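Note that one protein chain of the assembly has been removed; the remaining protein chains are unaltered in position.
Think of it as A, B, C, D and E in the order they're written, each chain with its own count starting at 1.
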């Protein structure tokens, strides 16, 4: 498939253009020529030397990641940027990135992946960012004890032997759940106002502890990397459907 | 001592005015009348309902914290803000805050506290933020094996049974160490450029993993709360010297 | 009635949200907890130590004012802010504020109150501010001599023995009248362009004299306080309808 | 004298360039050719049709005013701007403007004129605006009863039979006095912090009443026009010294 | 015809208001009184001393130009601005300006004039600027050899003996043509993306050479002045229709 065609298909599905004003990430094709025949595609959470080299080793024509290289523009192709871009160029691997569009997508996205794990129903958009949302919200068919939620998440998410951290200030059983993967505690207030029992996210921040405590909200911290593997794997499944060779590069950060 | 006198002493020692343009926190007196007799002072890392109530319970006239309530202005004294400010006002407890000035202070500060733990010498300012710095840098008298650094930090910092996390990408022995407490991985590049072997900070962020890996820098993540108890305890020691009654409120967040 | 219910009723009637981007005032609930039983409500033009103390003395659970305490955020709860907020908190008096929404409201508002005094008909919005308006415009059933307008305003508005000031540069009889209460001479050009014979406002500014003179527009300066007592009294009438005890605190500034 | 020479002399004396970043007014020559022989100069507080026509009638080559025509740029030379600029151009009258530099000047300025009236001593700059000041502060040789201050101001300032307004919240006798002419109540806090007994200014604003009341500061409101005739008359005295014909155009606004 | 009526007719036809946010030029009436009887109108590309004096010499009541005097506000009516505005005022010549609205107009505009020269069909808007466009695009009925296009443009546009410059990197025959008159090479990328064979504009910029070369686009540089005489002549034709005396002032710059 021509690279331009593949980029166009992903951009359409993910509504890339709609996030242009709210996302610092330059979503869509970040590195590559206008046209190139693509047969093999690699998928990873982060674009970094480790994942770029793995993609090249596996003979990929394209690497698709959630976190890319251009956040508000690349000032210089030097230092770390050179070390990441050079192996892309030298090995003819293009780079396609989808950050917030992939967090947010109600079927393909990272938050949707967490919601699927817990079997949440009555899904709706959550996590306002300008005119868009970056997460999902839903209800468990039956209220689930906090520990069971933690165990479910640990079973699916943990990579480094570190358990899922719980700020256990909400009700004993969790029914109404908000999800913003990655670094999502900035939406803690929205979770409280919307009546959620719990917020599931990746990384914590110091201020979240007291905010959750005072609001009586339970917060699950599953890890930034660990909560954001769902989206790129959904894009991999699409590429499989389209008849491309695909490979997933697992490079967990433990963060 | 009159509150105004105490505020003035702290502001002078901490150079509060010099940080006015670089710190979102409204440092100095955040809540309280112009004048009040202060006999007893409580100290805590965070200003939150839990610590405000503890200060009131212990009969403090003033609470001194590192993290305060006003970050760029309080839009409304409602919700969480009301719940934190009301017990201050009702119990006649004033609130004094020092954020970046207290991170940065070369003797009293949080980074200085970490540097003291490791016995670092040849100290200098580290962690540029506009015309100021927010951390410290120094050399160990002898190179220390990475594990020994971790053990030392764990012995002094850990509160919740969670070990200090290490991104172990630097040399086997650590000699040149940069410290920015709290959330300091944004200064990872400055650490690399300055030739440091390791950066010690509190919270991590997802992007730090690959940045440290590619730069060959070791990063110690000691916890945001755990790395920031030093500064307020230094201010407590000052208040002790000045003949005030003091008390420390330990309310760890585990984050 | 629960405070949240009362706040919600006022916000709906006044379209508080629609003015969020054009008004520096944080309209709506400015000080208070999320929930509180409200039986008695006090009303005043300004939120200041004088009116807050009067509200507390009269046993109010809530004070409703036109001018509040938060204009772009409260940097610190110290000095004047402490002296105003502390008696609210200590006496369990919440504060609800409506600035431009209350100037503008076509039935409840301040400009509408002036228009009612003069019996203006064919009312329409006047005083553009972004997508909203902050005043009213209408026609007298019969042209009124300038002196009669002044006398009518003085009879109703004056509080300190200072007459209504007139910049008498328009026609002898006034028919088409624009009203922006408070500090409204910035809309003098709009009044001229719209074909008004006169602009009624509260405070003057030096530059208004020559602008009115050159444009042939009559300007009535009725006093900032005096032209802005109508709105809060309309809100008082609503509270009366809703079965609450109410009281009006008259604290004229003479400005 | 050549116009360029006269402009250069005034700009030097008034430090026009130093106020470029803090004053919206385009100070210095606002209307006129690079060179013109100037024999006769008119002086007025405001540049408006009334004063421009008077200057032309009196045969002036230059009009010097405190309030000019360009406040952040003239978008179009139409409407009011045309009506003011056209008679300047048609009658070969140039326009020189000095706004804040003339408020502030320690000898020639408007605030200095008020301070002279009251015989204030130990003068210093007052009224911070960025790196500059816009007023003066000084001490009366002996404390003066508030009424005597009012009477002195009324005797010298009043033009329209309207007395000087007093917000009489300070001590009975006034000794330490801050002055910012025109619209100066925004410096009320600075007056309080500096320990002044009273602030003298021109126009009031609604919020000043409660601020003065709560701070225990007396505020005298002498009128915007009436407090700002001193500066242009000082410039007239300079022009007299330089051998030019001069005339003062008194066009009080009563505001 | 009254000036206000004429201004209103032009503003309506040119959609002046719609360009208010995207054009630095203050379009519409730039210099003149609200009302004036207009019998004779002069037209020119630039408002400058040369054209203003010519308009006055020919007894015009109004000068209509494409480039005016106010680009973001006139700071002072001195120097060059005085030399241009004074003869307008002294000779009772008003100034009407239409910059981007006149570049863009699909029938009256500058780009439309070029498109007419080449007989382009299937016209559509080209040259995005915020929500508006500033050029035109169309197809030649038959592909035209590049040299023929150049000859056609030279025959109609050249004024100073300087030929039309061609960056000849596109196909041998030109069919799909984008036009942005004046300084239009910033739309080179849009021309490439839209599939145009050539971009016709006025002035070049250094960076355009390599951009055109790499994109395989032919660029014709016909001169800024020479490509922008069409619009004002269209406005002249309208004035003729409305029964006014008109005159065209040709003052080519050769740029």
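As a working rule, contacts are C-beta pairs under 8 Å (C-beta built on N, C-alpha and C of every residue); 3 or more make two chains touch, one makes a residue touch a chain.
Keep in mind that this is a model prediction, so the values were computed, not measured.
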Touch partners, limited to displayed chains, of the chain removed from view: A, E
Touching the absent chain when the full complex is considered, from A:72, A:131, A:195 or A:243: A:72
Residue touching the undisplayed chain, where the options are A:14, A:31, A:64 or A:255: A:31
Those residues of chain E which, in the complete complex, touch the missing chain: 46, 48-50, 67, 80, 83-84, 165, 182-183, 202-211, 213-215, 224-225, 253-255
Where the missing chain touches chain A, by residue: 26, 28-34, 70, 72-79, 82-83, 85-86, 89-90
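The rule is simple: only the chains that are shown with their structure count from here on.
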Chain whose mean Cα position lies farthest from chain D: A
From the options D-E, B-C or A-B, the pair that copies C-D, where over half of the contact pairs coincide: A-B
Equivalent interface positions on chain D and chain E, same or different at half: same
Between chain D and chain B, distance of the C-alpha-averaged centres to the nearest whole Å: 49
Computed distance of Cα centres, chain E from chain B, in Å: 61
Sequence positions of chain E contacting 2 or more other chains: none
Chain contact topology (line, ring, star, complete or other): line
Inter-chain touch pairs (all): A-B, B-C, C-D, D-E
